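Heads up, one of the protein chains got dropped from this complex, but the rest are sitting where they should.
Entry: chain A
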């Protein structure tokens, strides 16, 4: 025997595991619920005649349950596949739920409408590109920050820039813009020779590759065409 009223009293007042109470209202998490609200008339457990629409892989199905099958939980819900076309689906719902209470029919149709709209929107969004958020673990972020600090200290930027500029000046890249007497040039060269020992420590790696580094500067392309092999030899003398 189906005592819907009794079931409802028990569920509502004692405990229903599908009920979710939020600040805005009371909702039902039961997947077969047509409206989603916890109500006497929308509860799929407390109504022996019930219908709903569920979505499986983009296809909508009409599920119906009647009192005649209430003793066979295995075969309780009858499933009807709805066509893609919205109007035709509405007609099918009408056909199957011809003599059902108006409330249920109305709510089922509303649910179908909503789900069709959701389906359209999902398809439109899938065509657009969306940004995917990639997270990095906090450990890595901190490690990178630490290494960056140390790298910045190791790269004495101001000194290295000044050195590079002075070398370009010596090499004559700037032409005659800066007039420096030759005597001073030689003195600077001598000084550099003396200080070579102490400066070697700072960038031993650059020494070796420096000759090749010349390629990177734009002005070289004008002066030396493609190959810069003789340049490498020239710098090795320093």
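Here are some notes:
Heads up, the rule we're going with is that a contact is a pair of C-beta atoms (placed from the backbone, for glycine too) under 8 Å apart; a residue touches a chain by one contact, two chains touch by 3 or more; residues count from 1.
The criterion applied here is as follows: contacts and distances are computed from a predicted model.
Not every chain of the complex appears here, and the one that does not is recorded in UniProt as "Brix domain-containing protein", selected from "Exosome complex component RRP4", "V-type proton ATPase subunit e 1-like", "Brix domain-containing protein" or "glutathione transferase".
Looking at A:3, A:123 or A:147, the residue that reaches the missing chain in the full complex is A:147. The missing chain, though absent from the display, is touched by one residue of A:37, A:120 or A:155; that residue is A:155. The chain not shown here touches chain A at positions 128-129, 131, 140, 143-145, 147-148, 150-152, 154-155, 157-158, 160-162, 164-166, 169, 173-175, 177-178, 180, 184, 187-188, 190-191, 194, 197-198, 200-201, 203-206, 209, 211-213, 215-219, 221-222, 226-229, 232.
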